[in-house]
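Remarks on the structure that follows.
All protein chains but one are shown in place.
Letters A and B mark the chains in the order given here, with residues in each chain numbered from 1 onward.
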Amino acid sequence: MEARTVRDDPDAGADVDGEDTKTRDPDRDRGWSSRSRHVVLPRVALGVVLLVLASLPLFLAPYPIGLAGRMLAFALLVISVDLLTGVTGMPTLGQVAYFGTGAYTAGLVGIHITDNGFVQVAAGVGAAAVLALFTGAIAVRTSGIVFLMVTLAIGELVHQVADSLSVVGASNGLAGIPAVTLVPGGEPLLLAGYVYWWVLGVFLVGLLVAYLVLKSPLGRSMRGVRDGEQRLHAIGQHTYPVKLAAYVVAGGIAGAAGTAWVAQTRFFSPGDLGFDVAAFALLSVVLGGAGTLWGPAIGAAVVVLVRDWLSAYVDGKGALMLGVLFVVAVYTLPRGIAGARWRRRSATGRDTA
Amino acid sequence: MLSWLDANALTMINGVALAAVLFLIAVGLSLIFGTMNVLNLAHGAVSLTGAYIGVALLDGSATMPNFIVAVLAAAAVGLVIGGVLAVMTSSVKDHLRQALLTLGVALIAGDVLREIFGADVESVPAPAGLDGAVSILGRQYPLYRLSIIAVSAVIAILLYLVLERTRVGAMVRATVADRAMVEAIGIRTNLVLGGVFGVGAALASIGGLLAAPILGAQPGLDDTVLLLGLVVVVVGGLGSLKGALVGALLVGQLQTLGVAMLSEYASFLLFGAMALVLLTRPRGLLPAKTGAH
Partner (left out) sequence: METQVRHRKGHRMTSTSAAGAGDDILVLEELTLRYGALAAVDHVSLRVRRGGRHALIGPNGAGKSSLFSVVAGTQRATEGTVFFDGQDVSGLTEVGRARVGLVRTFQHSSLFLGMSVLDNARLAVERAEGSPKRPWPNPRRDRRITEAALRHIGSVGLTDRKEALCGALSHGERRQLEVGLVLACNPSLVLFDEPTAGMSAAETERFSEVVESLPAEITTVVVEHDLDVVFRLADRISVLSAGRLIADGTPEEVRADEAVREAYLGKPRSEEPLFGTVA
């Protein structure tokens, strides 16, 4: 399923040369054998990835499992950034605002109302989507670099609110969030593995929603906005409602990512929605390959892995290694991680053709 | 009114001094975007490099000649970094990938600086002769801050003259207006653009050094400076010299007078004002004459 996403949607913004299409087209006509390569194989790969993700708690220690959970939550945030940046062509630094809203809402619901995870996710997603509706109504009137800066302002304003609002712990952060439960009166998910599975569940549902939106008429309209607003006008489609709908959906998914993050860490502070998080989220999209879903997810995983895990082994050199990674990636992966895989496929196509 | 002025005059002068530094840093960011269409996220790191050059060359006390040498060194280093960045970004066309590249450079530079100078706040002395205070409205005010305003004003006027009155300036303005056209008439835009990138980075580096006696030098300052610079250029209008000046003055006052008067909302002022400006005038207060995209 994911390879189809790639096929439909190679790379946002990048100029599309005919070469890849030409090399792909003959593949299509080769009947079942090419089907097996392009349809069945990715499904098998997806199954393997899911199996590996689900079985991580069986052979990883609690710390790396917690890291994997944070990775998934961040990846979902990055997917929401990609829905706007890669799919709709609206580069954003503001998704941290909805990420934070989801996280704080889930945390507050957990502390004051119920430790039921489903209620927390619903509340977090709802609050984030409502905030996205009101802020997006203004923000999507702009485009390009102005949109980028307006979303930066939104992110920073929410950051400042979080930093000064005592009900969410202000600059100290929101602590004392209880572990989530699945059923009323049930056992709280205290073991690292169970928490991870919950986060994985939220991630997969968020990914599924993003996938369905991408396959829907709205998804097509979003890509239409990216490729040519003027053209969309000419076929009688207002672009504002499309952009706003995309913004609200992306806001909701970012909110879900926030609830997953807070379920994993049971703590949230203004630093978790700062400018650097926003920048890393945006650049994970670029690193992974804008416009696809799995590319940015992998980009996000790589960024978290380098920043939080690898840096532990090289004495706090996370920022340096991220910097080197970014610079190297710009020159070696012109279409991001997703594009690298794509390019290799068309290269093999050329060999056999 | 008079008493209000009396009470706030020094705050306002502080705001102008901050604006002077911000202008030096932001004008490069703005011109680089306007001419090369590159959003240089390493700009804050370049500025911080300038500050650390002050730390390295001016240990504890600074005579005027030493300080001038430090400024020249900062300018030279900035020029080189800018040239390198121009070469690095020239083969990368997409905005977001340029951002990825320059942020990568910024992260590397930040880490290298931290490695050399440590994580603590380092201070840079004001040059001897300017480290005193003068009396303004019966209060003592640091002479150094007034000097920054003067230096920055001189640089602004020089920049204006170069851009408006010289052949090179005309080329730069033409490139902002219509790059394809300038290339079509056979001007080697790459050289012009590389020059702009170098000068822009040199100004950021000088700005960082001049600000260092007030703000100090420490890891993290690069992000702050970059954010402020971005706000200045988008509020003022990308690619425009006057825009950078107006943006810097506005942000300077917001960050000093605004914070002093509306301390409750201090943290929202900057980005609230930016959002307000962008939503009413999406191209900034004083945009460049033709589409700087």
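Note that contacts are C-beta pairs under 8 Å (C-beta built on N, C-alpha and C of every residue); 3 or more make two chains touch, one makes a residue touch a chain.
Bear in mind that the values here come from a model prediction, so they are computed numbers and not experimental data.
Of the chains displayed, those contacted by the omitted chain across the entire assembly are A. From the set A:Ala175, A:Leu212, A:Val314 or A:Val328, the residue in touch with the chain omitted from the display is A:Leu212, counting the whole complex.
Listed residues A:Ala245, A:Val262, A:Ala301 or A:Ala329: the one in touch with the omitted chain is A:Ala245.
Contact between subunit A and the unshown chain involves residues 8-12, 15-18, 20-22, 25, 28, 212-213, 215-221, 223-224, 226-228, 230-238, 241-242, 245, 249, 291.
Criterion: only the chains that are shown with their structure count from here on.
In this assembly, the C-alpha centroid of subunit A lies 33 Å from the C-alpha centroid of subunit B.
Note for the complex: subunit A touches subunit B at residues 13-14, 85, 91, 138, 141-142, 144-146, 149-150, 152-154, 156-157, 160-161, 163-164, 275-276, 279, 282-283, 285-287, 290, 317, 319-320, 322-327, 329-330, 334.
Taken together, the subunit B residues at the contact with subunit A in this complex read 39, 41, 92, 94-97, 99-101, 103-112, 223, 227, 230-231, 234, 238, 267-268, 270-272, 274-275, 278-279, 282-283, 293.
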